[in-house]
Every structure is written in structure tokens, then in C-alpha cells.
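Working notes, structure below.
Not every chain is included here, but those present sit where they belong.
Lettered A and B in written order, each chain numbered from 1.
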Amino acid sequence: MESILQFLLENKGAIFMVILSIFLGIEVISHVPAILHTPLMSGANAIHGVVIIGAIIVMGHAETTGAMILGFLAVVLGTLNVVGGFVVTDRMLEMFKKKK
Amino acid sequence: MNELSLFSVGISILEITYIIASVLFILGLKMLSHPLTARRGNIYAAIGMIMAIVATILFHQKEGKPIGNIGLIIGAIVVGTIIGWVIAKRVRMTAMPQLVSFFNGMGGAAAALISMMEFPHVSPELIAESGMSNGHVLAILLGLVIGTVSWAGSMIAFGKLDGWIGDLRVKAMKFVNLTILAVIVVLVAYIMTRDVQAASELTTFIYIIFAIAVVYGVLFVMPIGGADMPVVISLLNSFTGVAAAMGGFLYNNQAMLTGGILVGSAGTILTVLMCRAMNRSLLNVIVGVFGGGGKANTEEAGTVKEITVSDAAVLLSYSKKVVIVPGYGLAVAQAQHICHELDKLLEEKGVEVKYAIHPVAGRMPGHMNVLLAEADVPYEQLVESDEVNPDLPNTDVLVVIGANDVVNPAAEDDPSSPIYGMPIIKARDARNIIVMKRGMGKGYAAIENMLFFNSKTRMLFGDAKGTLQNLVNEVKAL
């Protein structure tokens, strides 16, 4: 109990930030028309590619060969997520734009 | 400026960049949810991402040490960029959902790898102080589990959508899944209650958890109907978001935290919205009740009447107003181009042709829009279902091409039907109805469609592409 309180206290900033972000995520999306569901899903997919930053950090401090291989892999996969995500979203939305 | 302040300037720039990137993510997501700004929103988010990446490489420090292995990192980024770009540009428009799933899996895998690599390096001071049960370890383990599940699940979803993995539906599945989940929870608790000097002593358990999480991800997605995949992908998408956010906790990194949580929450809402558009609950999708239920009154169905291609050609050519309802079958047959040819021919003859687009026609939201856009059908010809319905009584011919559920009157008539309550295109209001499909096969919801037995309906059997080609030839010949 006490240690949980302690933990909450120490991380109150981060916790509150998370709560705000959750609210914001909900608010921002809640009026999206059905037609944009797929591109939006794809765009969101690209955004969580931000995990690549973690991959870069890990790789940037990797010292053994094994760690380097794994780190290299992580960066490649993260990049795939980011680049593929944004490009595919753009392609989808381009189709919609073509309309006019 | 001395060393120390240079250092702090770098950190400041890095942190500010992360905040700006976070704001760009929020803005981007917001803009992505409005048709007019969507494309710009995607670009905003991409700019935020590039800023965050570049700033990390330049300014990140860990205990005073800057990022090393820069050559390898840039190499990896170049490799990832090339592969990602080429795949994203090459793939057929109709394969988009599996592609999104694939990229989503990559993100999940990256999150899992990060956790695996960080685990042995949990600072011994931290462990000495508060044991293994601290936020740091928890974030690593959660990132590992969620990332791995997302990766394995996404790969299965990808395989299903691409058609090389089928559905696996076993009664006991739910029970097995719950057991596996329990095992994972126990393992996590086990690790966090160990009394060790360094986390590396427990690395084996990390690999065990990884392996079990892979199994869980596979089994979680296996039983879900192939056509429910868009919903599942959206769900896995929000999982990866949460896994990324765990990294944000780990590195105390603003951009990862906001980006991850934002996607996690927006993804969850999107999943719910997608379910709602199909008039189903998320649980219903995951447990997969669909495809079987619904005791449609097949007995009293009656008989269907067919129409020949030449009669159909005449009927269409001498109409004033034609509405085409495209559905999944049009996509399967890849008949969008020939369909557009038909509508151009009819328009030349002075017939007004519109496409009625149902939001969940096909197998992903916006499927029909993407499909028809690919065939260069002008946007003005597409009408949403709410808009077209009041107009149908004045429509001479409504042509259903490979659609079924989205024109099924059971949604309005039969409270026992699984699709009851779903908004539909009220096809039976039109003066004449022509239905093109291969046979009397059922749609995604696997229920009978009384529209086909309506006295105003004529069936035109055959693969959509072939039938449309014949129709085009006949209309030309008229």
C-alpha cells in the first residue's frame, strides 16, 4: 500500500500526462467518419512507430555484437513501421484526394 | 560556453523537440480524422517523427555518453526506409489492410526487442533499493508481453488477409487462451518478486515469456473470422501503441509516451467505432459469434427470377436514373475498371449513374471508395447511403454488384437477424433491382437475403467481371 502510494507520488507527472493523453486520444478521434477509419488506423499505426526512438537509444549504447545485431534489427523494424506506415497512409489518402 | 552547458543545451533542444513532436502527433491525429485535412495531418505526424529521430541521434545522452554506433544506426534506418518505402508503394490497393497489419507487427517486434535488450541492464542500484518490483521492470515486462502479442497477432492477421492462413475454431480455445494469459501473469509476478542482485540473472525467464506471448498472440487471432480482421488490426494497433508507451516510461521519453498512449487510446476508440459501424460489439468480434447465428426464414423464401444480359443491357440503357451498389464481390472479382467503363457508356447515353457507398461494404472501412478511386470513378458520382436512400423510389434501376449484407432488408425487418439494426441501402425501394453475383452464396454475415426473392428483383448470375464485360459489350452493340 505504502509503496504503491510512493510510486504514484514519484510518477504523478507521467501518470497525469497519460490520463490527459488518453482523454485527448478519445476526443480527437470520436467524430471521425467511417470512410476515414482505414487511413486513420494506418496513420495511427505509423505514429506508434515512435518506438524507433527506443530502438535507436538501445542501439546507440549497445556494446556486444549480439546486442548490436538485435539493436540493428530493432531499428530496421522500427523504421519499417514508421516509413511503411506513413507512406501507405499517404497512398490511401491520395486515392481519396484524386476524387476531384 | 563550457562543456557542461553545451551538454545541457543539447538536452534542452532534445526535450523541446520531443514536446514539439508530441504536439505534431496530436495535431496529425486530429487532422487525420477530418476528410479535408487528413493528408496534411499524416504529413504533420511524419514531420514530428523525423524531428524526434534526428534529435535523438544528435542529442541523446545516457549517463553523459552520446549515441554511439551512428554508422550502423543510419545504415539500419536506410535499410528500413528502402524496404518500407518499396513495399508501401508497390502493394496493390486492395492489400492495404494486411500491409497495415504487417507494419504494425514490425512496431510490436521493435518494442519487444527493446524490452529484451533493456532487461539485463536494469540498474543494480535500483534493484538494491527497491528489489525487482519497481516501475522500471514492470514497464520492460509489459512492453515485452504487449509488443510480442501485437507482433505475433499481426503476423497471423496478415496471413489471414493474404489468404494463406485459414480460421481455426476450436471450442476449447477460449479456455486455452485464458490459461496462457494466466501463465504470463504468474511469470511476470514471479520475476518481479525475485530477490536478485542483477536482473541479468533472470534473463532466461524473459525468453520464456517471449515464447509464451508469441503463442498467445497466435492463438488470440487464429479463431477470429478473416473478415473481422480490420477490427482486430485496429485493436493490435492500439496494443503496439501501449507497448511503445512503455518505452516512453522506460526512457522517460515524452515523445514515445504521448505518441504511444495517444495511439493506444485513439486505436481503442477506433476499434469500438468500427464495431459499431457493423452493429456488433468488440467482444462479439473477438469471440467470433458471427457466421452461423441468425435463423433466417429460408423456408418461405420463394423463387428468384433471372434476367439475361441483353435484357439487362436494354433496361439500363433506357433508364433515366441508375444506382450501382458495389460490395465485396466487386473487389474479389477486381471488376472496378470494367464497372466504370459501363457507367461511362451509360452516361454517354444520357443515363444518370450514381454509386451508393455503404460504409462497411467490402472488408475494410472505405474499401469501396479506395476501389472505385483506383478505377478513376469521379468522386461526385459516389453517394453515401443516408443520402441515396430517400432518392431510391425515383431510381429506375438499382444494380447490386457483389454486395449482399449491405442491401439485406432483414436489417430492418427481422429482429432475430444478427444484422438487425445495421443501417442499410434500402435497395427494395428502387423501381427495378438487378443483382449480380455468382450464385446464391451468402454474404459475410452468412444469412439469407430476401431481397433476391423480391418481385422487383432480377438475378444476373456469374463472376462480376465477366458479367460486366458482357453487359458492356451488349450496351455498346445497342
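Note that contacts are C-beta pairs under 8 Å (C-beta built on N, C-alpha and C of every residue); 3 or more make two chains touch, one makes a residue touch a chain.
Every value quoted in this text rests on a predicted model; they were computed, and no experiment measured them.
For the full complex in this file, the chain formula works out to A x2, B x2 (one representative per kind shown).
The definition used in the following text is that only the chains that are shown with their structure count from here on.
Distance between chain centres (mean CA atoms), chain A to chain B: 16 Å. Every residue of chain A that touches chain B in the complex is listed here, in rising order: 3, 7, 11, 14, 17-18, 21-26, 28-62, 67-68, 70-100. Within the complex formed with chain A, the residues of chain B that make contact are 21, 25-26, 28-30, 32-35, 38-39, 41-43, 45-46, 49, 52-53, 56-57, 60, 62, 65-70, 72-73, 75-77, 79-81, 83-85, 87-89, 91, 93, 96-97, 99-100, 102-104, 106-107, 109-111, 113-114, 116-118, 130, 134-135, 230, 233-234, 237-238, 240-241, 243-245, 247, 249-253, 255-270, 273-274, 277, 357, 359-360, 364-367, 369-370, 373-374, 376, 378-380, 382.
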